[in-house]
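Input: a single structure, listed below in C-alpha cells.
Only one protein chain is missing; all other protein chains are in place.
Chains here go by letter, A and B, matching the order in which they are written, and residues are numbered from 1 within each.
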Amino acid sequence: MATQISVRPASSAGPTRKSSQRRRDNIAGFLFISPWIIQFVFLISAAMIVSLGISFGETDLFNGYKFVGLANYVRMWHDELFWKSLRVTAYYTFVLVPAGIVISLGIALLMNQKVKFVGLWRTLYYLPSVVQGVAVALLWGYVLNPRFGLLNAGLKVIGIQGPKWLFSETWAVPSFIIMGLWGAGGAMLLYLAGLQGIPTPLYEAAEIDGANSWNRFIHITIPMLTPTIYFNLLLNIIGSFQVFTSAQIMTDGGPNNATLTQVLYLYHMGFVNFQFGYASALAWALFVIIMVFTVLVMRSGNSWVHYEGDLKK
Amino acid sequence: MTVREEKAYSSTPLQPIMRQGTDWSLVILKVQRIIGRILLYAVLASGAVLFAIPLVWMVSTSLKPDGLVNNMPIVWIPPEIQWHNYVDAWNTSVPPFTTFYANTIFITVMNIIGLLVSSSLVAFGFARIRFWGRDGIFLLMIATMMLPKQVTFIPIYLFWAKIGLVNTFWPLIIPEWLTNGYNVFLLRQFFMSISTELDDAARIDGAGWFTIYSRILIPLTKPAIGVIAIQAFAWNWNNYFDPLIYLNEPSKLTVAVALRLFQTQQSAHIPETMAMTVVALIPVLLVFYIAQARFIQGIVISGVKG
Partner (left out) sequence: MQKSKLSRRDFLRTSALASVGLALVACAPAATTAPAASGGAAAAPAADVTTIRWMSRASAEENPIIQKHMDEVFSAKNPNIKVSIEPAPEGFEQKLLAQMVAGTAVDIFEAWGNIFFNWTERDLLLDIQSMVDRDLKDEQVKDYNDFQWQGLQMQGKRIGMPKYINVMTVTVNKDLFEKYGVDLPPEDGKWTHDDYAVMAQKLTEGARKAGNENQWGGWKPAWSWDRFWNTVYMFGGGIVDQKYGTKCLMDTKESQAGFQWMYDRIWKDNTFAQPGEIEKKWGDDALAPGFVAFIEDGTYPIGRDKKLGDAKVNWDMRHVPTGPTGKRSVLGTTDAWSITKQTKHPEEAWKVLSYLAGTDFQDAITVGLQGLIPVQKSRIANFITTVRKVRPSLEKVRLETIDELLKWNYAEDGFWFKKQQAAFDLINPALSKVFEVGDVGPEYLAELTAKVNASQA
C-alpha cells in the first residue's frame, strides 16, 4: 500500500480556480454517467411516463383511452384483492430480505475461511441461484410435495409432521420464502467481494490490541461490509416487492389467492383482464410503496453505513 | 506480503493463556483448532447437501425414461441410464442447440463487455465526482428499478419496433451497453468503500478523472468487477423474457428460450428438458468457478481463522 500522504485539499486554491474546477467536474460527471442518461432518455423515461399516464385512464391499449383522473387509485383503495396482495407481498419481503441477508452473509463468511477446495464449495452454494426455468418449478414441486416431498421427509426424521406447503393458504407464502432463501448463494458472491476489500492491516492492528475474533467480526468485518449489506438490503427490498415469476409458475396466485403477489395481480389485471389503466395504477402504487421503504432505508443508511471514501465526509 | 503474514502469525493475541504454561495451552489450542475444523466441515457439508440437491435431481431426471419422472419417492438412480437423452435433445431441435449456444454466447459476451465498461464509468461518476444534481439523478436511477417491468415493456417494445430492430439482437444488447441501476449501484458501493485520499493525491499530481478511474479505482475493485462479470454472465445467459419477446426466427433463439420448447401441452419431454438444462448450467458454473478463483482469492483476513 502506498504511504498515506496527507494532502491539502484542492480548495486551498483561489475562488476562480475553484469555480472553473466545479464546472469541469460538472462536465466530467455528466460525461461519466452519460451511458445511463442515454438509456433513461431514450428507453426508460418514455415508458415510465406512458405507464403513469395510462394509470390515470381506462384503456385496453387497443380501443382508445379515457381519462378518469384518480379513479383507478380510488378503486384500489376499496379493492380487497389489492390489500390482500399487498399483505402477501409485504409478508414475503419482510421475512425473506432479512433472513436472506443473514444466510448469505453466513455462507460468505464460511466461504472466506481457509477451506480445502474452496472454489468447489463456493460453486456448489452458488448453484441454486442460477438454476432456471422449468427445472425450478418441477424441482420445488417435488421438494414441497406434502406427502412425498423431500422437505417433509426431512421434517419427519426429526419428528415433525410437515404442513401442506403450496396446498395450504397458511404455508404457501413461507414456501416461497424458503425457495427464495435457497438462492442465497447469489448474494454470497457480493459479500465475498466485499470481504476482499477489507484491508488486512485493520485486522492486524486489532489483533495486536488483543481483540478476539468475535470483536474483530463486530468491529471490523461488519462495519466494513455495511456498504454491501446496504446494497443487498435495498436491492432485495426492491426485488422482493416485485416477486412475480415463481408465483406465476408455481401457484399462479393460489390457493385462494394466498400467493397473489402485487405484480401477479397487476399482470392479471393487465394481460388477462385488459384493464391496463388499473394495472398501471397498481404498478405505480407499488412504485410508491417501494420508494417509501427505499427512502427509509437510505435515510437510516447515513447512520450505519460506513464508507471509507464518502464524499460527504 | 510475506512480511505481513509472518507478522500476523507471530502476533500474540492469546498471551493470557500462554502464561499458564506452554504445553497446556498448546494442547488447548490444538484441540480448539481441530474441533473448529470439524465443525466447519460439518456445517459446510450439510449445507452443501441442501444446495446440491437441485443438480443431483436434474442430472438424475435427465437420465431417466419419461415414465419414471413422476415416481415418488424419487428414483435417484434410474435402472437403465438413458445417456441418449442428451444427444437426442441436442439434435432433435432444428436448428440444433449449437445455433442457440452461438447466439447466446454472442449476446452474453457482448453484454458483459458493455456492462463492465459502462457501469464502471457511470458508477465512478456517481461515487467520485461532485456534480450538479448528482444525488437526485442517482435516486432517479434507483427509482427506475421500482416500476414493474410488466407495465413498461410494451412501450419499450414499441420503441424497438418503430426503429425496426425487433428480431435482431440489438434490443438485448444496447440496454446492457447503457448500464442498469443494479450494476451501477453495486459498483458505486465498492468505489465508495475506497478512501478518497488516493484520488486527492493523484489529483495533486495533476491526474484527471479518467486516470483516477482507470489507474486507481478499477485495479482496487477487481473483486467487484469480477462479481459484475459473473452476475452479468448468469443473468444474460438465463434471461428468458427479453429474448422471448424480441426474437422471432427459430435460428435466432437463445438457449433459455429453446429450453422451453420441449414442453408443450401434448408432449412433456421432461428428461430432455433437464438434459439441456444441465448442459446450459455448465457454462454458468464454469465461469463462476474460474472467475471466483481469479477475482476472489482465498483467505485475506489473516485474523479470523482459528
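Keep in mind that, in the parts below, a residue touches a chain if its C-beta (ideal position, glycine included) is under 8 Å from a C-beta of that chain, and two chains touch if they have at least 3 such contacts.
Keep in mind that what you see is a predicted model, and the values were worked out from it rather than measured.
Within the full complex, the chain left out of the display is in contact with A, B. Residue-wise, the contact with the chain that is not shown comes from B:Ala207, picked out of B:Ala207, B:Leu220 or B:Leu285.
Contact with the undisplayed chain is limited, among B:Leu198, B:Val257 or B:Val278, to B:Val257. Within the entire complex, the positions of chain A that touch the omitted partner chain are 24, 28, 31-32, 34, 60-63, 141, 145-148, 164-169, 253-257, 268, 271-274. Residues 65-72, 92-94, 106, 110, 114, 117, 153-154, 157-158, 161-162, 166-170, 173-174, 177, 202, 205-211, 215, 240-241, 244-245, 248-253, 257-258, 260-269 of chain B touch the missing chain (whole complex, contact as defined above).
One rule holds in what follows: only the chains that are shown with their structure count from here on.
As a whole-number value, the distance joining the C-alpha centres of chain A and chain B reads 15 Å.
Those residues of chain A whose C-beta lies close enough to touch chain B in the complex are 2, 4-5, 7-10, 22, 25-26, 28-40, 42-44, 46-48, 50-51, 54, 61, 107, 110, 112-115, 118-136, 138-139, 142-143, 145, 147-148, 150, 153, 182, 185-186, 189-190, 192-198, 200-201, 203-204, 206-208, 210-213, 216-217, 221, 224, 227-228, 230-231, 234-235, 238, 241-242, 244, 263, 266-267, 270-271, 276, 279-280, 283-284, 286-287, 290-291, 294, 298, 307-311, 313. Across the complex, chain B meets chain A through its residues 4, 7-8, 11, 13, 15, 40-41, 43-44, 47-48, 50-55, 57-58, 61, 72-74, 118, 121-122, 124-132, 134, 137, 139-156, 159, 175, 177-182, 184-186, 189-201, 203-204, 208-209, 213, 220-221, 223-224, 226-227, 230-231, 234, 238, 240, 256, 259-260, 263, 270, 273-274, 277, 280-281, 284-285, 288-289, 292-293, 295-306.
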